[in-house]
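Sharing a structure with you now.
Complex shown without one protein chain; remaining protein chains in place.
Chain naming follows the written order as A and B, and within any one chain the residues start at number 1.
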Amino acid sequence: MRLRNFNIGRHLRDRLHYSWMLLVLAITMIVPVALLSGLIYKSSFLLSEQSFFQILFSNQWKPLSGKFGFYPFIISSLWVSVVSLLIAVPICLLTAIHLTQYAKRWVLNLMHPVIDLLAGIPSVIFGMWGILVIVPVISNYIGPLFGKNISGYSILAGAIVLSIMIIPFILNILIELFRHIPTELKETSLSLGATQWQTVKFVLVKKIFPGIVSAFGLGMSRAFGETIAVLMVVGNVVHVPKGIFQPGYPLPALIANNYGEMLSIPLYDSALMLAALILFVIVLFFNFLSRLIIVKSNIHN
Amino acid sequence: MDLRKIEEIFFRILMFCSTVIIAVSLIIIIFSTFYKGLPHLTWEMISKTPKGGFYFGKEGGILNAIVGSLYLSFGATILAILFGLPLALFLNVHIAHRRKLVNVVRFVMDLLWGVPSIVYGAFGFTIMVFFGIRASLLAGIITVTLFIIPIMVRGIDEVLQSVPRGLHESSLSLGSTRAETAYKVFLKQSVPGVVTAILLSFGRAIGDAASILFTTGYTDHIPTSLSQPTATLPLAIFFQLSSPIPQVRDRAYAAAAVLFIIILIISILSRFFSKRYQKNKINF
Partner (left out) sequence: MNKPKINIQDLNLYYGKQHILKNINTIIPERQITVIMGPSGCGKTTLMKSLNRLTDLTPDCSVSGKIMIDGQNILNTTEDITKIRKKMGLLAQRPYPLPMSIYNNVAYGLRISGRKKRRFLDKRVEHYLRQVNLWNEVKDRLKEPAGTLSIGQQQRLCLARGLAVDPEIILADEPTSALDPISSQTIEEKFKELKNQFTIVMVTHILRQAKRIADYVIFMYLGEIIEQGPAKDFFENPQEEITKDYLKGLFY
């Protein structure tokens, strides 16, 4: 009798756990749908009055007179993310190759915590570092080098800060990729008389090329969505930037800077939620594409 | 022939330089944070709330932000464990045999993981307005929870995936229920890894600014209930750094030093735990 009671208790508990797990699963699967539909709902107010393409390609940003042109912000976002990726790509690739193919044990033991820590630093601290170090360096050294007299708050400052932020993220993916190449492939190339660098260049990089592309795609989506650190150093001037020494005003910064007043101006909140929606869709797109590349290349092999 | 050697040496130098750039960047970040922050990290700074308004008052400290951040991130982490842990176990124990479903869930988690925190912030704000909640600790906790659930699930999931299948089968064949297999076998097997994943999520929760910018508000006081607004360390840095008054900026630097120390502690703790978990796993 006691045994049976015990069993009933056990199975009841099993059922309870199961129900909770199922509920949790359902809730988490609803989150992306809710995110998307919430943002669409909010931005529909603006979209019912103005056309989407007009908003996207107009550079008139005058919330008080109901003009919401996203063009300057989208271009700024592109500038900052692309430049940061240009900085991060060679550094990540070279470091990943160094750490997986050449480095001595002590370098690995040193760099592992360095990368981990870099990945864990909050974005406000990166932003503060940008204000304290990068902005003055650009204003005092890099700017004058190109004959420019600038404050330092610029696309370049945003891109440098951003590149340091996405480096640990991309680097971890790349290291993982390089580690999973079979040693025999490397041995094969070496035994055919290739130098180590030739092996890297002709065989290893080629072997994981789709993975490398997708790592940078994921890095790009990271860069696109990063808010606070970029906002702190990028200048936040509403215009279409034409070079890396000019200030910019990326999309996430637009949302973050104006939340305070968005309820006091008609359609302003709708415009900002549309900005969030665009951000969400762009980031999803990059994520999706990157993962698709991986899946496709796996099928091929 | 010689050209090959020159090329090899050239690229080895470049590789070495890139590695050094990364290490040096970290050193500069640590150094500049502590150089600015540590001198102001007095007892008064961490034991008092700001006087005369956080943006203009020259007196007082950052206790409101420290306590607020701890409330917020502990709250969010505990909530996220309640959701994330069962979900990760569910994937690896209950529906492990339904590969398609598991892959879909993992894919959604990956996507959510990639969503920028500002989007969570904007979404949280929309919900707040919808339900008529004011900016408060509770709203912040909910937003941050949403933001760290995918981080936690991915972390725990990765650890659980390395539990050998044989263990799963033998546990079931001994007559354990699935819940028992999940919590007593899978979880027990991977405690250090799970703790690491939770610590990392906590680190994300305490460091993120964009998701709480709209949702927690900001105040000089320490909140006494969930419905009050609260200060947090990231926002203490963000807001006070832009102040024209040097004493207020010093508070921002001190807050940055405190936040960095917390992140350092988390990093050391998680290395300690992951070392125990990775005994037979090679780094790099």
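Assorted remarks:
Everything below uses one rule, namely that a contact is a pair of C-beta atoms (placed from the backbone, for glycine too) under 8 Å apart; a residue touches a chain by one contact, two chains touch by 3 or more.
What you are looking at is a predicted structure, and each value in this text was computed from that prediction instead of being measured.
Only one residue from A:L86, A:L110 or A:L192 touches the chain missing from this view: A:L192. Screening A:S48, A:S65, A:N149 or A:T183 against the full complex identifies A:T183 as the residue touching the chain left out. Considering A:K42, A:H98 or A:K207, the position touching the chain not shown turns out to be A:K207 (whole complex). Residue-level contact of subunit A with the missing chain is found at 104-105, 182-195, 198, 202-203, 206-207, 301.
Following the convention adopted for this analysis, only the chains that are shown with their structure count from here on.
Each chain gets one centre point, the mean of its Cα atoms, and the points for subunit A and subunit B are 16 Å apart.
Residues of subunit B that touch subunit A in their complex: 4-5, 7-8, 11-12, 14-19, 21-23, 25-26, 28-29, 32-33, 36, 82-83, 86-87, 89-90, 94, 105, 107-112, 114-123, 125-127, 129, 146, 149, 153, 177-180, 182-183, 200, 203, 206-210, 213-214, 234, 237-238, 241, 252-253, 256, 259-260, 263-264, 266-267, 270-271, 283-284.
Against subunit B, the residues of subunit A that register as touching in their complex are 10-11, 13-14, 16-18, 20-22, 24-25, 27-29, 31-32, 34-35, 38-39, 42, 90-92, 94-95, 97-100, 102-103, 107-118, 120-129, 131-133, 164, 167, 171, 175, 179, 195-198, 218, 221-222, 224-228, 232, 252, 255-256, 259, 263, 269, 272-273, 276, 279-280, 283-284, 286-288, 291.
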